[in-house]
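A single protein chain has been omitted from the complex, and every remaining protein chain is retained in its original position.
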Amino acid sequence: MITQRFFGADRRIAITVLVLLAAAVIVPLLNLAVSPTSAFYIPPYIVALVGKYLCYALLALALDLVWGYCGILSLGHGAFFALGGYAMGMYLMRQIGSRGVYGNPILPDFMVFLNYKELPWFWYGFDHFWFAALMVLAVPGLLAFVFGWFAFRSRVTGVYLSIITQAMTYALLLAFFRNDMGFGGNNGLTDFKDILGFNVQANATRSALFAASAVTLALAVLLTAAIVRSKYGKLLMAVRDAESRTRFLGWLAENVKLFAFTVSAIMAGIGGALYVPQVGIINPGEFDPANSIEVVIWTAVGGRGTIVGPIVGALLVNAGKSWFTGVLPEFWLFALGGLFVAVTLFLPKGIVGMWDSWHGRAKALRAASLAAEAGADPEEPPAKIVRSAARTPGAWSASGPEPQPAE
Amino acid sequence: MNLLRAIGLLLLLTMASLLPSSAAEADLRAIIAKFATATNFSATEAVVRELATSGDPAVERPLSALADGNLYIRKADSQVFVGKEAGDGIEVLDPLSGEKAADAAKADLTKIKVNNSLRRVIRDALGTLTLRAKDASVRLAAAATMFKTPGAANIEPLDAAIAAETDASVKVLFEQARAASVLVSDKPEADKLAAVSVIAARGDRDALSLLTSVEAGAQGTVKEAASAAVSRINSTLALWDAGQNIWYGISLGSVLLLAAIGLAITFGVMGVINMAHGEMVMLGAYTTFVVQQVIRTSFPGLFDWSLVIALPLAFLVAALVGLAIERGIIRFLYGRPLETLLATWGVSLILQQAVRTIFGPTNQEVGNPSWMSGSFDVGQLAITWNRLWILVFALAVFAVLLYVMKRTPWGLQMRAVTANRRMAASMGIRTPWVDALTFALGSGIAGIAGVALSQIDNVSPNLGRGYIIDSFMVVVFGGVGNLWGTLVGAFSLGIVNKVLEPYAGAVLGKIVVLVLIILFIQKRPRGLFALKGRAVEA
Amino acid sequence: MRGNFSTITKMFSAGVIAAGLSMSVPAKAADDTIKVGILHSLSGTMAISETTLKDVMLMLIEEQNAKGGLLGKKLEAVVVDPASNWPLFAEKARELISKDKVAAVFGCWTSVSRKSVLPVFSELDNILFYPVQYEGEESERNVFYTGAAPNQQAIPAVDYLMSADGGSVKRWVLEGTDYVYPRTTNKILEAYLKSKGVPAEDIMVNYTPFGFSDWQTEVSAIKKFGSAGKKTAVVSTVNGDANVPFYKELGNQGIKAEDIPVMAFSVGEEELAGLDTGPLVGHLAAWNYFESVDTPENKKFIDDWHKFIKNDKRTTNDPMEAHYIGFNMWVKAVEKAGTTDPDKVIDAMVGVSVPNLTGGYSTMMPNHHITKPVLIGEIQADGQFETVSQTPGLVMGDEWSDYLPDSKDLISDWRAPLSCGNFNVATGKCGGKGTN
Partner (left out) sequence: MSKSNTILYLDGVSVSFDGFRAINNLSLVLDKGEMRAIIGPNGAGKTTMMDIVTGKTRPDEGEVFFDGQVDLTRHDEAEIAMMGIGRKFQKPTVFESHSVEDNLMLALKGPRSIFPALFHHRSTAETQRIDDILGIIRLGDKRGELAANLSHGQKQWLEIGMLLAQDPKLLLVDEPVAGMTDAETEETARLLKDIARDHSVIVVEHDMHFVRELGVKVTCLHEGSVLSEGTLDFVSADERVVEVYLGR
């Protein structure tokens, strides 16, 4: 019964992983080995675009781990993504070496024309890939750990937590804008040449980065599924639904949250690190609170509290954005805004969540267990939209039945 | 420049009877005619100086016209005229008498160019000429001008003016202007020492500026006296500076309060994470723009009233849009606060783009009515009128809102619905209506905040985005659901920000404020004015 | 748009039709047109400035088509919206070049958006025309810089302020938004001022964030700095949105141009359109073009613009002129090369000379910057600038500033055989300082 219970969700995760792995092999092949005139040819433009979406999907998945499964609505996840991106960007900057416009072998161009005399200490070590890779994990992870350590211990929950995560990313945005910080100010880091000795602009490198993104995302899906499936994962959802209950059972809810938050930040950081060589620039715009809100929207559109949902959401919304900004340059915001309103009104659980509910009606038992996996509202979905004062579990997380005044 | 024009008009009226003989007038005309041949600024400046040395008050008209960029040369005959805009063309007036000479098309005339230094020369010249004007405020302005542009030649006319002056406050300024001129003259040291003390008594930035340059240029006892005065003024000014920073903080706080107060209703009281709040502010600002547009084209006399007229309209527009949003979207989402974030984010995108499509993406001009322009001094504190009015306005809005919430039946119903929706419904309160009206109220208040913000910020489709994050910070910092919290939150964030700014710079100051908010929330996880007790959590 | 509501509906319907047209574009994919990419933000924070440039490009293309097109083909504009999102600029540039196969792209405003698309243009070998004044320190083979380099704006402006006409300024406030253009420009200006004997204590540098709106402290600091007994001026590299509140505060705190003039490099007619300029008369700006310039070319350009945009209140500004020059240069170069092939056009561009709107000719130099006159204007009560000073001849854009230690030895020449954007005259090598 237990195995059967997870079968539906298991199959979906397996399919997702397989699709991602297949894409990691096939897309580069169709790009590199097929003649450009063939109908099967995938132009580099598409490879770069989808590679970028996959990084976004990783970010959305990371957010879903804390929001969908633990009820921590972070409005600052873009910050972890950007920090990972900056760590990678710093490595790529150092790889330019003396090929910069001023030919300075040590200092990046922006430091040269802003009259830096020597490399700031925090740039040391970034000429080694292993060090940069370590920093990609460590910087977002450490920030999340410290931030979470204080916030969760002080029992900052709900909207208060969301707003201080927003304050965090906003403060970082302003800090990275400052040219004095030594991260290139508003222009950020750009003009990359090589990654691990390969030209970042070469088609083969781009395909390899695409494959790396797809494989990483597949691994992240497996990791998230494993976490969610474990006893810890159940605890995570328990904290989401009834935090005080877990405390009275002896669990340290703050540690439960802290672990998820840190893992999630590291995942986001990896996403950022893969993103930067593919788009060729990292700048403080990535810290923009609006970006983090968008991540929340991708996750919600796809369906939070499901593993596949955020990936679907990130891919769909971004593909839509790319398409709309091309064909409806003057009106695409109407379309995008309308989409968000429509999804909230008509697909409150997101695409994947809704899909589950529709299937659930046919197979009531399986639906219940799927919903359990999905962490969605286990009650029958309302046939039509009705006004209800009932809280959806995990809406703001908080602590289970506690009414949150004025939220 | 309006002031100068006013001076001109006054002078003309008062001097009309005393107009000099026609021989002098012919001389003046000859000088004025030289404008036509002046090919560059220094040549024009020479003509101005020549006119000024004539000492004839009649030159005030052509000079102030020149300063305002209204002095023209007719291309056909190189005659110099004062021009006045009249429809598409220009009315050509005689430079001395001001009588209408002819009409002309713009293409027939060449404007005599002025630049800043020329304007300054004219201002100084006019200063000397208007020392004996009838209106005390004109004399004050003249004294102020002469204080800023001291010269040995000023001493004589000032002495005469001081002797004739009856108004005490003007006399003091004359004496200060004279002292300033003494310092740059070659008068004996004793005179200069006296002058230093006269100026030091003034104690403001202008005095400081003057004394610093004296300190640099003089020697001996005058230098010592000047540097003593400089350090004295500096230390008092440092105190005033601290006061100034607090005032700036209060002023920023009032802006934050205005921006956040609508959100304190829609988000704080109703629990809607209203991302479209900033756009409501924007709608209010655009309403102001439209009102001013209509007034400019149809009722120019009402311009000073434009904001007063815009207030109810902005409230209505924003409230109606808010009502539509609530009825169309939000009402399906109660109890799902997060979903309101998504939907209102979508709404904000739509509203922004709609405004961009209708009004265009560029800034729109919203003018300051005269009562909101300029500044006045309290001691060494310069307080600008628009900031003061915004503070008063923010507090008034807050008071009215507090009254509505605490003292009216509607406010009671609002609070009842928030506290316990089902209970309220079963007691016969029509909760849907209360919800809709509450949301409309919050939106409407955001709209009138837009009227005020249009006075200090860009009126562009991006207006709202600039305030949304700050507004949320204020409401959360103050404690969600508590109006007093919003008030205290806004002012404390404003003051902290502005006190930090001179030391840390604007960017770092803001970062520090954000970090402080994060730390503060650790200390008080439910904001400044959190509800306490079992009800909160049990 | 001010006040003319009947045009609103017209614009709206025109917009719908335009959208309909652009939607059908990919389907057509005809060979009988030459596509021109327009890469300007139509939404987000930069839309306020960039949308106008999109419109002016559409106008120029329409006019060219009315003249019979180019090489016997019609020009076709491909408009996309990079939404003020810098990575999206790169994505959209790639889309324009790879998918839409445009012959050239006109676009970008901020430095960061240009930096973001540079790798795309060099990888896919296409042409970008960049119409905005910028910090210099760059010269790319695939980019033509039709806006001003620092020496075409900042240095003449400071020279003017130091002159007797400008008020013999002795004390300087360099006020800027905290990003690369102000930082670099201020670095150059500081070095320049010091080389002219201005002591360090007479220079104050201050930066504010993007979109800054509360200027009380900064303006009073300027007042304070200005009360030291020496003639003081502010050189402002404050960007876009922050300018309106800045000038409002200046006006309200009573800082008059006669006392402390403010010289701006990013404030044009478009920014002033959002302001009551009455209290600002006499403050200055340095550009290569003003709407008020009285030449037949400019009059025609303004008339055409008003007709095209169906609103005779809309202003013109310097970046619009830059696109005007850039587009005409491109047309001429394509005609000269007889093809739109980017490689050939890039080679043909150097030396092309077209009339600018201020009564002279602008020429594309081997460093891919153009020659321009520098105008200093004072703000007038009607929101226009009046030229108070003009450089005697044309100034050639200097990409590598002579006032920065690491760039003073660099030159750029994209003609064969040098074909290098950062040739070091001291070491005789291409590639900056080389490896030493």
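Labels for the chains are A, B and C, by order of writing; each one numbers its residues from 1.
By definition in this document, a contact is a pair of C-beta atoms (placed from the backbone, for glycine too) under 8 Å apart; a residue touches a chain by one contact, two chains touch by 3 or more.
Computed from a predicted structure; not experimentally measured.
K.L.:
Touching the hidden chain in the complete assembly: which of A:V27, A:A132, A:L189 or A:I227 does that?
P.N.:
Considering all chains, including the one not shown, the answer is A:I227.
K.L.:
Hey, which of A:Y116, A:F198, A:W251 or A:F334 is the one touching the hidden chain?
P.N.:
For the chain that is not drawn, the touching residue is A:W251.
K.L.:
Of the listed residues A:I46, A:L75 or A:L235, which contacts the missing chain in the full complex?
P.N.:
A:L235
K.L.:
For chain A, enumerate the residues touching the unshown chain of the complex.
P.N.:
1-2, 5, 227, 230-232, 234-235, 237-238, 241-242, 244-253, 255-256, 259, 368-369, 371-372, 375-376, 378-379, 393, 400-401
Methods note: only the chains that are shown with their structure count from here on.
K.L.:
Going by C-alpha centres, which chain is most central here?
P.N.:
C
K.L.:
At what distance in angstrom does the C-alpha mean of chain B lie from that of chain A?
P.N.:
Result: the chain centres lie 45 Å from each other.
K.L.:
With centres defined as the mean C-alpha position, give me the chain B-chain C separation in Å.
P.N.:
29
K.L.:
Specify, in ascending order, the residues of chain C that touch 2 or more different other chains.
P.N.:
In chain C, 15, 42-43, 178, 207, 209 touch at least two other chains.
K.L.:
For chain A, jot down the residues that touch at least 2 other chains.
P.N.:
Residues 174, 177-178, 330-331, 333 of chain A touch two or more partner chains.
K.L.:
Give the list of chain A residues in touch with chain B in this complex.
P.N.:
Counting only chain A, the residues touching chain B are 73, 147, 150-151, 154-157, 159-160, 163-164, 166-168, 170-171, 174-175, 177-178, 244, 289-290, 293, 296-297, 300, 330-331, 333-334, 336-341, 343-345, 348, 385, 387-392, 395-396, 399, 402, 405-407.
K.L.:
Can you list the chain A residues touching chain C in their complex?
P.N.:
By the definition above, chain A touches chain C via 43-45, 48-49, 52, 98-105, 109-110, 112-115, 174, 177-179, 184-188, 190-192, 200-201, 279-281, 283, 285-286, 322, 325-333.
K.L.:
Considering only the defined contacts, which chain C positions touch chain B in the complex?
P.N.:
Its residues touching chain B are 1-3, 8, 11-12, 15, 42-45, 47-48, 51-52, 164-167, 178, 206-209, 211-214, 216-218, 220-221, 223-224, 226-230, 241, 244-245, 248-249, 251-254, 257-259, 261, 270-271, 273-276, 278-279, 281-282, 284, 378, 380-381, 386, 388-389.
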